[in-house]
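A single protein chain has been omitted; all remaining protein chains appear in their positions.
So, chain A:
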Amino acid sequence: MAVQLDARPPVAPAPGTTRPSRGVRLSRFDTRYSPYLYIAPFFLLFGVFGIYPLAYTFWVSLHDWDLLGADHPFVGLDNYSELLADPDFWHSVVNTLGIFVISTVPQLLLALWLANLLNRRLRARTTWRMAVLIPNVTSTAAVAIVFAVLFGRDFGMINWLLDHVGVDAIDWKANRLASWVAISAMVDWRWTGYNALIFLAAMQAIPRDLYESAAIDGAGRARQFWSITVPLLKPTIIFAVIISTIGGLQLFTEPRLFNSGTNAIRGGPLRESQTVTMYMFENAFAPHYNFGYGSAIAWLLFALIAVVAAVNVLLLRRLGGGARKEDPR
């Protein structure tokens, strides 16, 4: 309301009937060029700190580029071919994909289920939504440290709980698969509620009479969920899968801080939980400072993300194809 008052100054100078002079020319200049002025900061800053580094990464990856070396000889695709034959690199790719699969699949299924719960008529709606979102607004670094302790071998609470159901202590950090599970648990803890809210938003957009007519046709709750909710949520599910893919394949903070001490950037003494981004850091920064090799890893990571995202979308299209035919619409 105050807006309108402000926007209409009482003494507006009448647009010049006598002189179409400076003022008019100025305002014409204003309407034509000021939009560029408003978007310029983004493009300037992003150009220097976003686009330029991107292209430059590729340039650096074609060189033997050492921190200490005075010159950086051009080596073409040598870094890439070396990388493709590097077992440690492939080890980190397998780790990344393993953690990604173990974390994303249960995460999205749980989120769907949770969204379905939150979509019911609830008392204290906002409180429940906040409760499931709270892990997402904590400090990743802090949580990774806390989970590293929870998953401790000797005094960790998880092993203590497992002991009660007769499971022997698991060395979460020294066992490759176990470390994947522990890191996935952190990722799921953080992101399940966030995805649930995204799904919930999409669920609320589904018209309820669809469910009513399905119920009249005799469809039960489970049937309605799989035949109405899931197919109609497909675009949102694809969106969530892509976001999780990009985030999951870039995983760094959680595995880096899950490990501590001298081998931290290697993800443990035998690289049990080293992700691709960690491997990039190990090569590009301390201890190796090999920028060329590190840049090549960055580009292959980008390619990996693109491939996995594309595969996901194709798979989801397929899956949805069957369900859509049953869509009562």
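Just so we're on the same page, a residue touches a chain if its C-beta (ideal position, glycine included) is under 8 Å from a C-beta of that chain, and two chains touch if they have at least 3 such contacts; residues count from 1.
Just so we're on the same page, contacts and distances are computed from a predicted model.
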### Task
Among "Carbohydrate ABC transporter permease", "Cobalt transport protein CbiM", "Penicillin-binding protein 2" or "Acetolactate synthase small subunit", find the name that the UniProt record gives to the complex chain excluded from display.
"Carbohydrate ABC transporter permease"
#### Entry: Touching residue (missing chain; options A:G98, A:P231, A:G268 or A:G294)
A:G294
## Note on the structure
Out of A:V181, A:I198, A:V241 or A:V308, the sole contact with the unshown chain comes from A:I198
### Hidden partner chain, residues of chain A it touches
2-4, 6-9, 12-13, 15, 26-27, 30-32, 34-36, 38-39, 41-43, 45-46, 49-54, 56-57, 60, 114, 117-123, 126, 128-135, 137-143, 145-150, 155, 157, 160, 189, 193-194, 197-198, 200-202, 205, 208, 211-212, 215, 221, 224, 236, 239, 246, 250, 252-253, 256-257, 260-261, 264, 277, 280-281, 284-286, 291, 294-295, 298-299, 301-302, 305
